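Shown here: the complex without one of its protein chains, the others still in place.
Moving on to chain A:
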Amino acid sequence: MMMNVISSEIYKIFKSKVFYGVLIVLLMMNAMLLISGLSAIRSSTILGTGISAYQESYHADGIIYIILIFVVFLITSEYANETIRQMSCRGIERWKLVLGQYIAISLITIVVVLGFGFINLLLFTVLFELGEVNIIVFIRMNLGMICIILATVGLGTFVSHLSKSSGIAVILSIILFIGSDYIAKLFALLTKKDILTIYGLGNMRKIIIDFNSSPEVVVKISMVLLLIVLATILGSYLLFLKRDID
């Protein structure tokens, strides 16, 4: 039954306008990245590499906002169109609906986001060179990015089920993302442990994509991100579980 939910959600995503809107935005972002990269390289004689372009694909906060908007619009549209009512009266447990939807959105988002990154890597490799990186470090970075995507999708899922409105959910999720860095700083101040400042979502992303980050820190950050996934999915399920669906 879970596979049915996931496959039906994937089918629905491919039929949605917001998916193609997000693809276009990501395409434009990556095109701008390519153009600005090429200009910087030409003007300052910096050699571009596929690896550096791949890192650069995930550098901007914009990628997180796009993922949040994508998730929020997919889920809140179910409330707006009232299709959540039709989904929920077919005898499928609500936890399967929440989890299945989360898995489907996460899979698509990972494929798309990492896919665009790999396109940049290929383009820059063809134009210049691949560059050098330790394969373990590269894999660790990618696993970390997957954790970032999973946590971001989880956050978007939670605020969508909380607010049921796309506008409020978008604002709330962006505030939570930006605010997480400040909350981490506040904890660091209160506990006098500066290390806690790294656990804001923005900071965690920067550390993950930096090949020079300590492996232990990257692993810890990945654990924290997976905890965020658990908390947000559990929260979404609890919100959805006992709610009367209008």
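Heads up, the rule we're going with is that a contact is a pair of C-beta atoms (placed from the backbone, for glycine too) under 8 Å apart; a residue touches a chain by one contact, two chains touch by 3 or more; residues count from 1.
What we mean here is this: contacts and distances are computed from a predicted model.
For the omitted chain of this complex, the UniProt record lists the protein as "ABC transporter ATP-binding protein", which is one of "ABC transporter ATP-binding protein", "V-type ATP synthase subunit D", "Cysteine desulfurase IscS" or "Stage 0 sporulation protein A homolog". If you put the hidden chain back, the residue from A:25, A:38 or A:87 that touches it is A:87. Across A:16, A:165 or A:197, the residue that sits in touch with the chain not pictured is A:16.
Across the interface with the omitted chain, chain A contributes residues 1, 4-5, 7-8, 11-12, 15-17, 81-93, 242, 244-245.
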